[in-house]
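What follows is a structure written as structure tokens; I'll ask about it next.
Coming up: chain A.
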Amino acid sequence: MSEHEPTPTPELVTVKIDGKEHQLPKGKNLLEALLDLGEDISYFCYHPGLSVAASCRQCLVGIRGSMVPSCQTTVSDGLELESQSPTVLDARRQMLEFTLVNHPVDCVICDKAGECTLQRHYMDWDGKPSEIDHEKVEKPKKVDVGREIVLDAERCILCSRCVRFCQEIAESPDLVFEYRGNHETLTTAPDRRLDNSYSLNTVDICPVGALTDKDFRFKIRVWELYATRSVCNGCAAGCDTEVHHRDGRIYRMVPPKDWDMNLNWMCDDGRRTYKSVAAQRLTRPLVDGEPAELDAALAAIKERLEPLLAQDRGAIGVVLGADASNEDNFMAARMAYDFLEAGHVYLADSPDNGLGDDILRRDDPNPNRAGARGCARGDLGSSEDLARDLADHKLEALYVVGDRLDLSDETLGQLRGLKLVVVQASEPSRLTDKAHVVLPAAKWAEVHGTITRTSERAKRDLSASRFGRMRPAVEPPGMARPHWDWLKRVGAVLGVTVEFESAHAVFQEMKKQVPFFAEAQWGGKIPTVMLRFAGRRG
Partner candidate 1 sequence: MGEIVIWALVKIAILFGFALNLSAVLTWMERRQSAMMQDRMGPVKANISGVTLWGLLHPLADALKLATKEDFVPPKAHKAIFVLAPLFAIAPVVMVFAVIPFAPPVCLKQLTAIAPRCVAPEHMQIARIDIGLLYVFAIASISVYGAALAGWASYNNYSLLGGLRASAQMLSYEITMGMALIGTFLVFGTLEPGELVLRQSTIAKWGIVQQPLGFILFFFAAIAETKRAPFDLPEGESEIVGYFVEYSGARFMTFFLGEFLEIVFVGCMVTTIFLGGWQAPGLAADGLHIFGLDLQLPHIAVVGLGLVTFTIKVFIVCFLQLAIRWSLPRMRYDQLMRLGWKGMLPASIINVIITAAVVLWMSSPVKG
Partner candidate 2 sequence: MPARTKVVTVKRGLWENLYLPEIVRGLGVTLKHFFINTLGPKSKRQIVTIDYPDVVRELPERYRGVHRLNTREDGSVRCTACMMCATICPANCIHIEAGERENPASRDIEKFPQVFEIDELVCVVCGLCVEACPCDAIRMDTHVHMPPVEHRKDAVLEKPELMSRGTKSIAVDGGAGPDWRDKYTDLGSLTQIYRPDHIERDRERPARR
């Protein structure tokens, strides 16, 4: 992939496809060129992000009477080819028949069924009943090949996408083929397991159900799922993702199919972040550790904060969250600077973990540290600063947005001495135990909003903006609400009326007021769709 310099405009040459002339860029992969033309060509092993293997022979085209895999051919001047002629279709059908000869009758239990490329090609191009009259070759089933993955070697159609992925993208050659011919089997390389941090991508790119995700395995059939486009909140990279969910429960996260932000890849850890959404959550406001009604919680804040507002606004501290969206942090910052005129504004974040790599992942585990910084006017204190200020008794009240504030036991003990500690958090923690008022917050998969992502790719070549857009896949539990909404309500009881109907309204205000977000885009409407009817999958 060309990443830095702009590609020069390629020379266009005339290619004759099924008797019709087309102008195609010279030197381009023929399969890609045909697909761009809208030709419907079946293929298994080709993948735009991987090298060409031409092992499946499914994309055959007829050139001068012989069948050539188009993925291995480049566009050249005067090329004449057949792509939809009966002979070519028949050749492809025969290839498909070969592929099906040893494929087990497994659709009923195969997790890929419904988004299986083999199923799709059979329906699109074959449709003939079976003609086999010999035993299928038996290969190992249910092989535990890695931390996250189970291999069913019988289902494998030997396209080698996973092998190439491990070699080329993950740079960890974990998978190999062994034996030859009928008995060629996918297996792990000697002394290796499929344990690289991107291993689950092999499940996505597997055209059949040979590699399946242990976590997703047998949970639900893919066609029953609904897909919502969102952004991964696992690290600062902010990869685009599709959240697959049904009936308020998230089942998996996969990279979107369109060749975009993260090039169809996602890291294993990122895919598992959905679990935190269903984890133990705060569902009701707490006042002094006791569940309370919404109005009672807000009244408690008002009652305890108002004396302070009159006396010493400098002793109020506000903590922005590196896990909260841009809109949330913008609201928090506005409250801190414009209304409370707080003396101290901090940023709660988690320290870098050193897990970053050149592919997607970043060292910074906070999804939106950059966005929080962007909202700030001036420097933000760190959590060490917060601890110091607490030790120095500079604070009388603290308003924390987000779950990321991790304080030592000693500091937490000092929180007790404050007049008011308000925490907007989604999960119970040591901090919420100490807080006077806790407001339950919605998580990223439950809200609309944007985050600022810092992936290398975002900075370099892709048209996608630096701001990722989250869309709600599931309903927040109980009385949980988005941070911005809590801040609006707290503002309202304290006498500030901010008329924001939605996160979009907050976003527009933020874009107007904060130069950092001047080029941010809200992103189009991508409706939640049921995978069953989301067009042809596989």
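A word on the picks: all candidates are chains of the complex that A comes from, given by their letters.
Quick note on the criterion: contacts are C-beta pairs under 8 Å (C-beta built on N, C-alpha and C of every residue); 3 or more make two chains touch, one makes a residue touch a chain; residues count from 1.
Just so it is clear, the structure is predicted and the values come from calculations on it, not from any experiment.
J.: In this complex, work out which of 1 or 2 touches chain A.
T.: 2
J.: Which chain A residues qualify as touching candidate 2 in the complex?
T.: Against candidate 2, chain A makes touches at 35, 38-40, 84, 86, 89-90, 104-109, 113, 125, 127-129, 132-136, 138, 141-142, 217-221, 223-224, 532, 536.
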